[in-house]
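A single protein chain has been removed from this complex, and every other one stays in its place.
So, chain A:
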Amino acid sequence: MAESSSNPPVLSVRELCKSYASTVAVDGISFEVGRNEIVGLLGPNGAGKTTTINMVLGVLEPTSGAIHIQGVDLSKRRSQALEYTNFAAVYAPLPGNLTVVQNLRYFGMIYGVKRVSERIEALLQEFDLARFRDTKCGVLSSGEQTRVALAKAMLNRPQLLLLDEPTASLDPSTARDIRARIRDFTAKGTGGVLWTSHNMYEVEEVCDRVLFMSRGKVLLQGDPRKLPQEHGKATLEELFITVAREPLALEHA
């Protein structure tokens, strides 16, 4: 996807590396997330997906490489770059001792959301959370907590939305609903999404493009609906299993 410098991709990752002593977690990966695009970051456990997302979120310093969010260099102007992002991850629930509205207001202030009360009301409606507005997040079901986390992730209308297994704890009906909202987010706005999931059905339904990671490298990328056939596999799941078990076969293909 070609981008001019005046209209940069929402995320540009160049030669990104992260190593811990002798362990290389992410090994020189490069990719972009364009506007109105949902990019799936796939791979087996330990492939480097969450490490990559943590680096994009600014909570993990790369060993080398560059990350630009909306054209802003994350390493040089961290605060400005992160104003364009938000995220939801299954391992990062919002504080359970605050109510839904309190959490949204707290994070709304941190992200500098204008007319935050109006924005919160809109999100409560959008994510069907109005009846839980004064309920502490800790007592919500995991599916409801995920919806609150997604509402928080939408607070600042991010240009780059990072979603780490956002539907992992949702029932199929709610998961479909959430997928529709995320697609709606990219279709109506100018933002892009980086999405990790182990649900290949979901990935096929949602993602415009996927990156397969294994052992810290991006082995394959392309359209999730065409990629399996291009590599002689019947389904995306079959391709995933091949990446997980025989990454070298694909690396040298």
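Assume a residue touches a chain if its C-beta (ideal position, glycine included) is under 8 Å from a C-beta of that chain, and two chains touch if they have at least 3 such contacts; residues count from 1.
Rule of thumb we're sticking to: contacts and distances are computed from a predicted model.
The chain that is not shown carries the UniProt protein name "Transport permease protein", picked from "Cytochrome c oxidase subunit 2A", "Transport permease protein", "NADH-quinone oxidoreductase subunit I" or "Cell division protein FtsX". Screening A:94, A:207 or A:220 against the full complex identifies A:94 as the residue touching the chain left out. Here one chain is not drawn; of A:61, A:128, A:171 or A:246, the residue touching it is A:61.
Checked against the full complex, the one of A:11, A:42, A:82 or A:120 touching the unshown chain is A:82. Residue positions on chain A in contact with the hidden chain: 20, 50-51, 54, 57-61, 78-80, 82-83, 85, 87, 89, 91-99, 102, 105-107, 109-112, 152, in rising order.
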